[in-house]
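A single protein chain has been omitted; all remaining protein chains appear in their positions.
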Amino acid sequence: MSNWIEEEKSSLLKSNQNEKPQLSKETIDGDIATLNLGPTHPATHGIFQNILRVDGEKILSSEQTVGYIHRAFEKLAERRPFNQITPITDRLNYCSSPINNIGWEMTVEKLIQAEIPKRVDYMRVIIMELARIADHLVCNSVVGVDTGALTGFTYVFQEREKIYELFEEVCGARLTTNIGRIGGFERDFSPTFHYKLKEFLRTFPKVFNEFDSLLARNRIFMDRTMKAGPISGERALEYGFVGPNLRAAGIDYDVRSMNPYSSYQDFDFIIPVGVNGDTYDRFMVRQEEIRQSLRIIEQAAKNIPEGSFKADLPDFYLPPKEKVYNNMEALIYHFKIVMGETPIPAGEVYHSVEGGNGELGYYLVSDGGRTPYRLQFRRPCFIYYQAYPEMITGSTISDAVLTLSSLNVIAGELDA
Amino acid sequence: MGKIEDLQTINGEGYQLSRLEHVLATARANSVWPLPFATSCCGIEYMATMGSNYDLARFGMERMSFSPRQADLLIVAGTISKKLGPILKKVYEQMAEPKWVLSVGACASSGGIFDTYSVLQGIDRIIPVDVYVPGCPPRPEQIIDGIIRIHELVKNEPLRRRYSEEYKHLLHDHNIETNE
Amino acid sequence: MQSLSNRSKVVSDKPMTFMEKLYLPAILGGMWITFTHLFRKHNTLKYPEQTKAFAPVYRGMHVLKRDEQGRENCTACGLCAVACPAEAITMVANEREKGEEHLYREEKYAEIYEINMLRCIFCGLCEEACPKEAIFLTDRLVPTEYERADFIYGKDKLVESMDYRIDITDRQSTGKRTEK
Amino acid sequence: MSDFTLNNETVLERISAHFGDAILSSETPYDLLTLVVEPTRVHDLIKFLKEDEALQISFLTLLGGIHFPDNKGKELGVNYHLHSLIHNFRIRLKIYFSIENPEVDSIVDLYVGANWQERETYDFFGITFKGHPNMTRILNEDDMDYFPMRKEYHLEDATREDKDDRFFGR
Amino acid sequence: MLEKLILVGIIFTISLVIAMYATYFERKVAAWFQDRIGPDRAGPFGLLQPLADGVKMFLKEDFIPRNSDKWLFIMGPGIAMFTSLMTSTIIPWGPDIVTASGNIVLQVADFDIGILFILGVVSVGVYGIMIGGWASNNKFSLFGAIRASSQMISYELAMGISVITIVMMTGSLSLRDITEAQHGMNWNIFYQPLAFVIFFVCSLAELNRAPFDLAECESELIGGYHTEYGSMKLGFFLFAEYVGMFISSAVISILFFGGYNFPGMDMVEGNTLAVLGVVALFVKIFFFIFVIMWIRWTLPRFRFDQLMHLGWKTLIPLALINLLVTGLVIAFTSGWFN
Amino acid sequence: MSIEILVYILGGLTVGSALMVVLSKHPIRSVMYLILTFFLISANYIMLNAQFVAIVNMMVYAGAIMVLFLFVLMLLNLSKENEPKSSLLVKIASALAGGSLLLVLVAAIKDIVVLQVAEKVTDNASGLVQNLGHLLFTKYVLPFEVSSILFIAAIVGAVLLAKRESQIIE
Partner (left out) sequence: MILATVFESGVSIQFYLILATVLFVIGALGVMTRRNSIILLMCIELMLNAANLLLVAFSSYFGKADGQIFVFFIMVVAAAEATVGLSILVMAYRNARTVDVGIFNKLKG
């Protein structure tokens, strides 16, 4: 056992046990104390630490420690063949794994310049928007939980369970989906999927509206969230905010409309924006985005074209199993693909998708080997979480908790 | 650490708990308050387990204790990195006896897919684990399975076990301070 | 900053109305919503008494298939092990000897085939990689265990028994990688 | 300048007019303007891109390091992905320098959001950013004594016991 | 004297049993609101769940943090439990039971000061939380303690003022007199709806229940004042909360909903009346316990400064206006201005 | 007679806990003992049939004033260590002074002749709410109103005093 275990890092704990609770001794001036929010504090919903300096309930400054679940994604990606990276991306923003999966696949497709059938695009849109709904539901219901309203959380989680079932129908897993393959999908949507999707589209709005009316116009909730953790649009851009958090600050940057990928240009949807960039705006923007996602899914499900669920990529998409037996060429391809021996062009490519938290980018450098030479993820959480101290300075601990949950900081994405 | 057979042979008690002990242990098993140490993906599945569709409350476990003092069961769900290891250990030390540990998911149990320089290859290196739940992340059904296994352990545990020499050795092996 | 997309809409600028400022309407409305749920049928799966059917393509515990004559399909090519991102599969290949034709379909077979179920992330890449239709993921769940060593599944647990064949026809007939 | 449309050619032209000497090479892989720049000038270039009224490339998308151990004298590199939200134009800047003296100017004064990305780059590659307010490790433990993303270091945790690699040549 | 002792014993037991089963009921109610089942594996319908919890807490390691003030650490939950049980002494549980040897009064003590006693005891109840939170030697506990105590002190004022209107209408502080004055359907809620709302909100705040559960909100303060408590000491704190809930519901029923009065009570008499009266009171109590739980599982909680604003800037002025209006009305109707 | 004994015990306890207020080293314990003393004094009031004063005593002293003390102690976190110590000389001198004061007072009290005690003390109802209220709002209505002004002055003063001149934010 290495010696880091022996090291006592008592100060990392949520409260320092060896020290009297002193609201005063820290500094001579005023009643200032330090307070450890995290790493195991219930409000962090994941593991990261904020050391707050507080005066009573008021936060004077804060310092963050991250990296508690650093898992070395980027190093890991340098050691895995291209098709084995999809399961790794699952675990980035685990609330919306399919977006990560498909984003990665599209990056590779961009590198090899593959032609993707329209049907695959539409299937991807459906899956990705479902994932976005799942992601936003977690975030917003957790904002509700942090304000003390637990019941809304249980209502929307029942619907989220249905999204899981949909994913399960396509790929066989609930959360870490490993959905899709380079060039398309593993299998076509089954009739059950279509049926369940229809059911979901029918039942979801009602439950969602219930959730909405439990919180959105409740004065207690509005008082709690308005002016909690605000950030201006300009400052948000400086910090590199993206996604709903940037849109809450009033800037309608959305990768889906700016650099449409996967046929997003075909769909009619609006981009909700907020005004002040506070917790209420973030909450409302996410609520509206869920509605827009529903609209997109409806359009996609209605207009989904016939065709193949995969691109014609013999170098990357595994041949059907019957062919592997009967066809020497297919067997060779099969082996080559699994072993990762197919030729990959050298080059570098940046591709971004609108993930649950905003622009999720993949910077892929390939030297033609079986693994990426370098794969860097643009993890939105990691970049915008640095703004947290600035957002909470001057507000109270309660505000800090709400700001944290409404920022939707996902530890997996934060620490990579 | 925690096979049922092991428990029963400790203290030479044989396989039979006394009747009173049995009642008390059963009562205890029905009131295991969890401390969710959820770090990543498995935490989301744990949330789903708490939700309406699987309802952990049926086991009397909806009362989550984020304070280690009040918890009986440490549910470690998600990747534990080496940076986080000492914290996990500290939380375990802060829990009051009797305490159990459920390791949920591949990452917590063995490091899973993350065989990397920064990830702890299984939390059993720093704290004793009672039940392992496989899966990445496990389905709620599997988490409940694990919890039922924990209940089995609790139901068969003599009240004296936590004072036994074997138990002290176990803690000593993991460098865990007692009597904080 | 001007609009970037020309299709944005401000969603959070509605000021509080007088009625909303009074607290009570929203509170009573919220209480009415929760009240209606009081009489709604619960949505809970009473696991373990009740179970839920998983999707036919669910990625659960692996099985090593035998063919119709009861011979093991696996030829120990090692593709599954290479494809495994968690590096959880270990195998040792052996030449089929005379008289063993009824046991193994190909000339080479896996003498040892172990999956570390605690490492496994159930991504399904091994199933895809298998050129011999030997390994499949099924909709069974891996049980929880007390010891880490119990999760190393050897051939005794993985290879299906001829008496209890595991049906994976659903899985194959769901349009997986078939030509349209 | 309202009739100025941003595309790879016009932007390159405009940058060359001001920083002609700093641009070592330029290409457009996958339609993304990529410039290799003199490491000492990159800070000024990014500042120019941000403040130039015509370009308004004022959003830092991504910042990260890269390691080419075989590229003697230019082993380490830093990539900057910048984005002009108004014109929807992306550009990539790259700088290379030697591993002996891995030091570049920090751009935290231009983009606050670069703070952690630069720390992460330091953490992974050991590239020091001059002028950064807090150049310490971010994701790994503070007492780690190597830079894990450099190519020579292992990925695996040495303590893993349950793996047998002999058969697969991984 | 003996019957008083028996009565004390019965009330004590009932309070404890109700507090125990309130925990079970809370879990069930939460489950029903959330489309779940709730505890159902400990005994039939999970009915033994509170017992299991009790046994668990009793057998848990009795833990005192190393750096805490041991003496006060133990005293905290004790005070909380004691004060919440003490209030039950002056609740009139029902009409007199008639026996051969005289009437048995279903009230432990009918003080002249009645409702003031409750306010007094409640104001002392703050010490349990305060001392417990301070002695735990944990910053979160301290925050919880400070929040709880300032909240309870602030809301006591509005609570007291809203009660005064009832006292003015009845002309007595005694709870029995107040109950008797509401004979039949002459309940105070019809005359004093505003006072009821204020009193109800304030009792939620005094109980530290949602939406005023800032002292123990887990998303901010982990467990608040009881973060460091485990085993039976935690049990005492939780118990005190539920006993408090029971007593508050009783006080609300008595002050505003006629106590043991029920419609059509004139049609019965004697011991039937007594039994029905007790039943009526308990029905009301259970209803209010349910409402308190209902609120908890519906509403988000306040922020601390908003809570203070609500108390000082909304409820106290409202209560004062209510007091003034009530006074004027009483003055007019009793002909002081003639 | 049992009530007599009860009264004496109560008196003894009151003195004992009052002594503990002065003797406890730990300020928080002093506060706790003082609260106990107030409770015991309230009990004395009840024995004197002054129920209303008893409960008001409890509410005002134990429920409000002592909470303030506890609050201040918690906020300033005055533990045993930083309690300033008096010199022995001061202690001896004050003990002497206190003792002689007690002596003089007790000697004086001993000589008191109680001239007149109410006739029918057994059903003395002067401590009941009705009497007190009547007196308070007739005979003593002016002092009552003046005391409310005193209160407001005290509140304003306290708020002004305790308010920080400027919030410290670094």
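The first chain written gets the first letter, and so on, giving A, B, C, D, E and F; residue counts start at 1 in each chain.
One rule holds for everything that comes next: contacts are C-beta pairs under 8 Å (C-beta built on N, C-alpha and C of every residue); 3 or more make two chains touch, one makes a residue touch a chain.
Small disclaimer: the values here were computed from a predicted structure and weren't measured.
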Subunit F, residues in touch with the chain not shown (by the definition above): 1, 3-4, 7-8, 11, 14-15, 18-19, 21-22, 27, 30-31, 34, 37-38, 41, 44-50, 52-53, 56-57, 60-61, 64-65, 68-69, 72-73, 75-76, 78, 82-86, 90-91, 93-95, 97-98, 101-102, 105-106, 109-110, 112, 114, 116-119, 121-127, 131-132, 135-136, 139-140, 143, 147, 150-151, 153-155, 157-159, 161-162, 164
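Keep in mind that, in the parts below, only the chains that are shown with their structure count from here on.
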Rounded Å distance between subunit D and subunit E, as computed from the means of their C-alpha atoms: 63
Length of the line joining the C-alpha centres of subunit A and subunit E, rounded to whole Å: 45
Multi-partner residues of subunit E (each touching 2 or more other chains): 30-31, 33-37, 65-66, 142, 218, 222, 227, 297-299
Sequence positions of subunit A contacting 2 or more other chains: 4, 17, 20-21, 23, 41-42, 67, 70, 72, 75-76, 87-88, 151, 154-155, 158, 176, 214, 218, 220, 251, 253, 258, 415
Complex interface listing, subunit A residues touching subunit E: 14-15, 17-21, 23, 33, 35, 41-43, 57, 144-151, 154-155, 158, 214-215, 218, 220-221, 223-224, 396-399, 401, 405
Interfacial residue positions of subunit A with respect to subunit C in the complex: 80, 83-84, 86-88, 151, 155, 158, 165, 168-173, 176, 178, 186-188, 190, 192, 210, 213-214, 217-220, 222, 233-234, 247-248, 250-254, 257-258, 269-276, 280-281, 284-285, 287-288, 308-309, 318-321, 324-325, 331, 334-335, 338-339
Residue ranges of subunit B touching subunit C (in the complex, touch as defined): 2-4, 52-55, 58, 106, 109-113, 115, 122, 124, 129-136, 139-142, 144-146, 148-149, 153
